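Showing subunit A:
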Amino acid sequence: MKTNAVEKALGALGSAQVAVSDHATRGFHLNVTVNPEEVVRAAEVLDAEGFFIEAVTGVDWLGEQEALAKEAAKKAAAAQKAAEAAAAETAEQGGGEEGAASPPEPADEAEAAGQGQEPAEDSFEVVYDFNHFQQLCRVTVRTRVPRSNPELPTISTVYPGADWHEREAHDFFGLIFTGHPDLSPLLLPEDADFHPLRKDYKP
Partner candidate 1 sequence: MSGYFKEIFDGGKSLLVGLGITFKQMIQPVVTERYPRTAPKMPPRYRGHIDLVRDEEGNNKCIACGMCQRNCPTGCITIKGEKPEGAKKKVLTFYRLDFTTCSLCGICVESCPTDALEFSKEYNLAGYSAGDFVFDLLKRCEERRR
Partner candidate 2 sequence: MSEWAADPSYETFVLNMGPQHPATHGALRVKLRMDGEYIVEAEPVLGYIHRMHEKMGENRTYLQFMPNTGRLDYLSALSYNHGYVSAVERAAGITVPERAEYLRVITVELNRISSHLLWVGAFVLDLGGFTPLLYAMDDREQILDLLERVTGSRLTYCYFRFGGLYNDVDDDFEAGARAIVKRMRDKLPMYHNLISKNIILRQRLEGVGPITGEMCRKYGATGPVARGSGIPYDVRRHEPYSVYPELDFDIPVYEQGDSMARYLVRMDEIEQSLRIIEQGLDKMPDGPVMAEKVPKIIKPPKGDYYFAVEAARGSFGVRLVSDGTNTPYRLKLRSPCFSNVSLFGEAARGMLLADAVAMFGSLDLVIPDIDR
Partner candidate 3 sequence: MAELPEIFRVMAYVGGIMAFVGLNAAFLVWMERKVAGHIQRRIGPKEVGPFGILQSLADGIKLMSKQLVVPAKADPILYRVAPALTMITAVMVFVVIPFGPALVARDINIGLLLIFAIASVNVLALLIGGWGSNNKYSVISATRAVSQNVAYEVPMLITVVTMVMIVGSMNLNEIVGQQGNLLQWYIFPWNGSILLPVAFVIFFICSLAETNRAPFDLGEAESELVAGFHTEYGGMGFGLFFLGEYGHVFVGCALASILFLGGWQCPFGWMPGVHWMMIKTYLLIFVVMWIRWTYPRTTLYGLLNLSWKVMVPFSLAVLLVTAAMLKVF
């Protein structure tokens, strides 16, 4: 089947983590995450396998890292409360075993880790959809690009069709595709400097 042939080929890329997902529930067969620099390599591999470009788009994960950090902190706090309750309980029974002492430590590290360094930088997720005309195999290639400088190489050299998709992604998210022939606004007016699909976009 085409999927495992592609899976091996994409696996060869340095940073690619290839995960097979169930088409019935998710809609795509292969879920590949690569580093931004590897995107052109991935496109070339898929081009060699005869895939056609379906869509290129972005997702703005603003506030994701904070949510993760808060979650981690909440989990840590819950774990710590549970540990104190366990310690109080053993204290009541008068048993003096040391066993109870151990659980609180992991809670502290998680907590310490939680507030220690400031949460990782938010990112855009750029999603490439490829599909195959003959065999049914939809491959979704994802990359994460930091919000501060959303730069990644263009694949319009491999797929000319992606030229417009990338211009549209640039319109909506401000993603800068290096090496793109003409990154002027496609759907927005010529002088548009706003990016509507960013979560922090205020009309």
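In picking the candidates, the idea was that all candidates are chains of the complex that A comes from, given by their letters.
General remarks:
By our rule, a residue touches a chain if its C-beta (ideal position, glycine included) is under 8 Å from a C-beta of that chain, and two chains touch if they have at least 3 such contacts; residues count from 1.
Being a predicted model, the structure only gives us computed values, none of them experimental.
This complex pairs subunit A in touch with one listed candidate out of 1, 2 or 3: 2. In the complex of the two chains, the subunit A residues touching candidate 2 come out as 23-28, 50-55, 57, 59-60, 127, 129, 131, 133-134, 136, 138, 140, 159-161, 163-164, 172, 185-189, 196-197.
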